[in-house]
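To start, the structure under review is shown below, and the notes come after it.
Removed: one protein chain of the complex. Kept in place: all other protein chains.
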Amino acid sequence: MSFRVGIAGHRGYSGAELLRILSRHRQIEPVLLDHRDPGSQALDLPRIPSTAAAVREAHLQLVFLAVPTEAALELVPHMLSAGIKVIDLSGAHRLKTSDAHQRWYGEVHPHPELLAEAAYGLPEFHRSQIPAARLIANPGCYPTAANLAIKPLIDNQVADLHAGIVCDAKSGVSGAGNKPTLKNSFCEVTENFSAYAILEHRHVPEVLAHSHLSERDFSFTAQLLPIARGILETIYFRAARELTEAEILGAYARAYKNEPFIRVYPLGSVPDLHAVARTNFCDIGIRFDPKTGRGVIVSAIDNLGKGAAGQAVQNMNLALGLPETEGLL
Amino acid sequence: MSFRVGIAGHRGYSGAELLRILSRHRQIEPVLLDHRDPGSQALDLPRIPSTAAAVREAHLQLVFLAVPTEAALELVPHMLSAGIKVIDLSGAHRLKTSDAHQRWYGEVHPHPELLAEAAYGLPEFHRSQIPAARLIANPGCYPTAANLAIKPLIDNQVADLHAGIVCDAKSGVSGAGNKPTLKNSFCEVTENFSAYAILEHRHVPEVLAHSHLSERDFSFTAQLLPIARGILETIYFRAARELTEAEILGAYARAYKNEPFIRVYPLGSVPDLHAVARTNFCDIGIRFDPKTGRGVIVSAIDNLGKGAAGQAVQNMNLALGLPETEGLL
Amino acid sequence: MSFRVGIAGHRGYSGAELLRILSRHRQIEPVLLDHRDPGSQALDLPRIPSTAAAVREAHLQLVFLAVPTEAALELVPHMLSAGIKVIDLSGAHRLKTSDAHQRWYGEVHPHPELLAEAAYGLPEFHRSQIPAARLIANPGCYPTAANLAIKPLIDNQVADLHAGIVCDAKSGVSGAGNKPTLKNSFCEVTENFSAYAILEHRHVPEVLAHSHLSERDFSFTAQLLPIARGILETIYFRAARELTEAEILGAYARAYKNEPFIRVYPLGSVPDLHAVARTNFCDIGIRFDPKTGRGVIVSAIDNLGKGAAGQAVQNMNLALGLPETEGLL
Partner (left out) sequence: MSFRVGIAGHRGYSGAELLRILSRHRQIEPVLLDHRDPGSQALDLPRIPSTAAAVREAHLQLVFLAVPTEAALELVPHMLSAGIKVIDLSGAHRLKTSDAHQRWYGEVHPHPELLAEAAYGLPEFHRSQIPAARLIANPGCYPTAANLAIKPLIDNQVADLHAGIVCDAKSGVSGAGNKPTLKNSFCEVTENFSAYAILEHRHVPEVLAHSHLSERDFSFTAQLLPIARGILETIYFRAARELTEAEILGAYARAYKNEPFIRVYPLGSVPDLHAVARTNFCDIGIRFDPKTGRGVIVSAIDNLGKGAAGQAVQNMNLALGLPETEGLL
């Protein structure tokens, strides 16, 4: 049995990665939602307009929106009105309230009821809500790596929240999309490293919401690595009580023991970015010094994998009742 | 008037950078201290053995040791016995006590009296001690960027030390020297990013000593960037009291207003690595959110410049009574 | 039905790529031939010693040798004596005579009869010889891209051989293996580009032999790109007679019309390295100026794909009677 699934935005990096993953998925027939000149491209896939009528007529079961936030805000209601499920890879439906959306995205949300309705597609935290959802907000890349690393700290009362959690995040350039800018041009990025959106990145509220942190407790800096893909986050905490490295590691191992895409590293080791390149894994390693009570977590994902297209396919598998790992291992 | 100055270790990255800087210095005649086959190299400079007799006979006024720690431990007494000043770029004489040296370098120091004697060559903190010193310990690359960024936080009672200071450090590969290893090979580094020596890097005690911090208060992670040169450190603190971003920035501006090599960035901006490449500058930018009391400092140097050879030449200028910036602007 | 296949040298880049490809192959069970400490590695695969007795006992049908030339020279006779097929990814059995081997590899071949016996595993030229061969010499990476691009020029009498064929070849660093050297260290390679083995690379005789060229007619330069993987060769010729660009392109299209892994590009376009990364394709594009009679061919492969492990799996499929593209598309 197979499903017809639409992709809007296949020319972007996330869209291209979606197509790459789906080409190995045994039960999906991709259809491109494409306004532009359909004859100009080499891809040998069916193309339809991105309208409610067209997606209904094409019998799509689900649509991925790998488009900018503004385009997603416009497309989602049309797709839902056609009766098909939507996985939105943009930031348009990730926050729960219109106030929060306005603060972090700088604009009034045109459909606040969809913010309330959307399921947050981080299966490790919200798996049960995904199958029934009409609209799935695919998480931001930075929050995916951060939440998976931080929440066990909170759930197990490991971290002293007064000391705060620091998340120093580094991303490859594909996270910024493929629109050419001086900032993303080769000569500006190579042999360079730079911080941006210090303390004010729009991904911050996703971490606060899903790891149950207050703004006072959390510092976040996004930084640009001279690589194409990959996110590594170095997360610092102070222990709230006496603990050993093995105890903390044990809490992570328990938290993720049934998760196919979370790999907790053995005592003394942490992941690098090569370990997760072109995968849907989130790899997590922990170091802790019981003498000082200070700990460090290293969390690594591929920003186009678990940080975007990989996680979107994982959500699609759940939404369509398919095995969660299909196409992803 | 000019000075004859020896360089041991000119084949390494720091040694080569020393030669590059000295070629623009108007008052220095470099001499290579070189045991190996002197005919095999293209450099058109005098070469002598690295013995007390040879450096005395060659009338050297000062010697740079750009060699591994073990070689520096052996060479320093010989050079001092010849009556010439030594700037040691290795880690051999950076810590003050033999206990500290043994803990962080894993070996008993053969001349603990030299640890006590050596001046720590961070001119911005210890300028007055450098001219009279026989032995100058050139600071580690990471501690240079860290101390210059952290000490004003402490001196001005800005940071809440219970919350702690987090220093997330990233370095280019030249910081590891030019000895080939799998870890430093191109294919392992390109499109990668990795953490190492988490919470246990031997540069940590230099930060504790010169910023007056205790181990409980300080977290440090070293990480490898896929670039040749540059160190950027992202430093996190929680404010100990009510402050504005401008007040904190003002404290830094005052601290460094007469320093030729420290550039404090204007409100709202932070440095990247291109800003300091091939210079002796340490560039510092600060962001602070008064609502949450959380702040971030970005400190950038060239690890071979202010982090090694540049700072060594700055120390040499002070040691020989030359203008501090000669050859460095 | 499935086959047990051994891999010697799985720690090298070609060996690791073999494992990656075989993990997607539905009919192969890999077994590691591994002398070293079997407990130290994370791979969850069976390990046996690389001896005739062990491979016989393990019922292997075929062995890949992804080891240095010297190791392959020693292992091949043992594996053949165990009655199993060998695909040798090293240079040990690529040349036909002991004289040629001695000239280009600098040593007397210990088993010249195996040079005569070995099939040259470039399926596009020698497909019929592969199924029956006991020993398959997997071609060099540079010759694979070169022969596939050059032979149609010769077969169709396009090129003026007096003017000669020039092959300017560029390779990613993984082509040199993962043994650390200064030449392959990150700082030496990044922001650099260098030529080596100009006019005397040991891959030259493979091009001469399989494209039927004499040494007088062929210039070859190997060069190191600051990337991990990929080979692009820019090949220059002068036309022997009046021709159009379309006619030359037509000759290539006919030559490769049934080849699953050769993609001839449309008029006016040529491949880059991203087009072939992590694939078994060889992509070929051609430009020709009829006014001057001068032409250029661009040939691109992944040096670890069609240039090593991919082609080795293609040869394995032929040797075991499996579909040629299994695991490779």
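Which chain is which? They are A, B and C, in the order written, and residues in each are numbered from 1.
Simple rule for what comes next: a residue touches a chain if its C-beta (ideal position, glycine included) is under 8 Å from a C-beta of that chain, and two chains touch if they have at least 3 such contacts.
A quick note: this is a predicted structure, and the numbers were derived from the prediction, not measured.
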Contact residue for the chain not shown (choose from C:Leu95, C:Ile248, C:Ala277 or C:Leu322): C:Ala277
Touching the absent chain in the whole complex: find that residue among A:Asp88, A:Asp168 or A:Glu191. A:Glu191
Touching residues on subunit C - with respect to the absent chain: 162-164, 166, 168, 170, 172, 188, 190-195, 198-200, 215-216, 218-219, 221, 223, 225-230, 232, 234, 236, 238, 270, 272-274, 277, 287, 289, 291-294, 296, 298
Residue list for subunit A contacting the dropped chain reads 13, 172-174, 178, 180-182, 184-191, 226-228
Interface residues of subunit B (partner: the chain not displayed): 190-191
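The criterion applied here is as follows: only the chains that are shown with their structure count from here on.
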For subunit C, the least number of touch steps when starting out from subunit B: 1
If you average the Cα atoms of subunit B and of subunit C to get two centres, how far apart are those centres in Å? 47
Chain centre separation in whole Å, for subunit C relative to subunit A (CA means): 38
Multi-chain touching residues of subunit C, meaning two or more other chains, are 190-191
